[in-house]
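Missing here: one protein chain of the complex. Every other protein chain is in place.
Think of it as A and B in the order they're written, each chain with its own count starting at 1.
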Amino acid sequence: MKITVTIFLLTLICTAQNLFAQNEFSRQYNLALKFYDEGKFYDAVTECKRLIFFDADSQYTYCAYMLMGKSYKMGAKFSDAILNFTNAELNAKTSDEVFQSKIEIIRANILRRTTDRALQLLDELDDDKNFSSRTAGINYWRGWTYIFADKWKKAAVSFSKIDSCKQLEKLCRQVDDDKYSETFSYLISHFIPGAGQIYTGNYVSGILSLGWNVLWGYVTINSFAANRIFDGLIELNFLWLRFYNGNLQNAQKFAVYENQKIANKALYFLQFQYKGLKP
Amino acid sequence: MKKIFLLFIFFFTTGFPQAVKQNEINLFSPANIKKFADYLFCSNDYLRAALEYEKYFSLYPNDSVKFKIATAYSKIGDYDKSALMFDSFTKSSELFPYAKMEYFKSLFQEKNYFRLRSSILNIDSINNFRFAYQAKELYYYSYLFTIDTLPPESIYLAHFDKTDIRQIKNFYEWKTDPPHKSPLLAALLSAVIPGAGKFYVDQVADGITALVATASLGYLSYTDFKAGHYFRGWLFGGLAAGFYAGNIYGSAAAAQIYNVKIQFDFENSIGVFINAKNFFTPGINFCK
Partner (left out) sequence: MKLFFLILLFTVQVSAQNNGQKWGKANYSYAIKIDDGQRDFSIDSKSPERLVLKSILDSYWFFISDVDGDNCSFSPTCSNFFLQAVRKTNLVQGTLMFFDRFTRDMDIYNKFDHYPEVEDGHFYDPVSLYTLNKNEIKYIPPSVVIKSE
């Protein structure tokens, strides 16, 4: 009887201790969380590190690494963030946790603009049978990856596979429609100097290019026609070709520049006005 | 007997480990703060380590922790703080000679050579300072970084370890007689032969370009004048004169840049050397 009582009492104490232990760690996790919420990301990382250091049973290790990754992400330290999300993945106990940490790695890669790596990881998730029920999530981040890779058409295709993402799909299609074709701009300037510039809305530059090319083309051809071969060659090389080449460069440059402006307008909307989940 | 055995088993399987755990559980107990700080320190997370050590130090001031705080600040480049802390060790402390050397190192890294030298001269007043030899090495080495006149070579070199003598001798010779190029000479050379000044300052391709440009434009000008094309003659002549004068100017400028460059390389070498030598400071490894 006596021993039964003793054991009962001891068990009670141990349970209390166990509870106490859990509370201490959860309190520590909440402290880190509090710092994170207050925007004190450096301190949040410190407290996560402390938690991981003392949490020998790794009860909170996954959560702490995730929080650390998120803190680094807020500080735009994406490589550190990825390192910590990877540690979280290694300490994940359920397939859900594995999925969450992988998605965080992908999101940090998107922001770091290492979109090739993000796509590679998304492909791996796609191939993993454990996550076959999560294709919507995978496609969502694939869409964002393509946005950051400046491939808006592919982004639209990814979003089109998700019913709730019509707004994003529309936006991406719009950007893709609005963008100028860099190849077309470059190409038409081969035939009519200045045409690419005019196509991208840079009329003055286009007309100037056309003018110079007509002028030096005329002078050069005249020289050849008058059998002044040396003069013709000099004019061709140093004047006509110079401006012809400049015309091609500008046709491409303006197309890239205008496209960047169009993309940035959409990116601005996505960062500051779009309400859904963002990387 | 059975009861005792059962109790024993119980304690060691559940109770005892929990008891140990409970000791670790207060994450902010002084002992745990120090433990965590040690971990941070040894994983090179120095700012966090310093902040944790400071918490501990405010409760239990001791020299070893103070040394670590100062080291952490030195590692993150806060030499003001580290110098101040290393300088605060008293002679009675076991770590005093180490701290003193670290103090010198911080002054050196802070580029405060004047205070460094006066502080090192002061150690003569300390009886049997353990690292007096190393301190003197640092003292003399600092002369390479300043514009002060160096002591005669034999006296200078006598203060260094035999294994370093060859390297130090090179530095000494460079410092006392730097292989600078004269901007004036470069300009004069280019005035005589266009481009020659650039050759002199190791910009051979620029020199050739200058020579070709000046000579060909000069030749064009000459033939045009000869053929009675005065406008072209003046045009090319003017350009040739521009390139000629520009090259004289540019040669002088290039000589100056050359000098700055080799000075940069020299400072780089002496910096690399002193870093490799850990500033002649013995240091303490806390993370064995």
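Following the convention adopted for this analysis, contacts are C-beta pairs under 8 Å (C-beta built on N, C-alpha and C of every residue); 3 or more make two chains touch, one makes a residue touch a chain.
Model, not experiment: these values are computed from the prediction.
Who touches the missing chain here, B:E102, B:D206 or B:D224?
B:D206
Check each of B:A31, B:A227 or B:V260 against the chain that is not shown and name the one that touches it.
B:V260
Against the chain that's been left off, what residues of subunit A make contact? List them.
39-43, 74-77, 111, 148, 150, 205, 208-209, 212, 242-243, 245-250, 257, 260-261, 263-264, 267-268, 270-271
Spell out, residue by residue, where the missing chain touches subunit B.
Counting only subunit B, the missing chain is touched by 44-48, 75-78, 109, 183, 203, 205-206, 208-210, 213, 242-243, 245-247, 249-250, 252-253, 256-257, 259-261, 263-264, 267-268, 271-272, 275.
Here is the rule we go by: only the chains that are shown with their structure count from here on.
Measuring centre to centre with CA averages, how many angstrom lie between subunit A and subunit B?
Chain centroid spacing, subunit A to subunit B, equals 38 Å.
Subunit B touches which residues of subunit A in the complex?
Result: residues 2-3, 6-7, 10-11, 13-14, 17-18, 20-21, 24, 28, 46, 49-51, 53-54, 56 of subunit A touch subunit B.
Could you list, by residue number, the parts of subunit B that touch subunit A in their complex?
Checking each residue of subunit B against subunit A gives 3, 6-7, 10, 14-15, 18-19, 21-22, 24-27, 32, 35-36, 39-40, 45, 48, 51.
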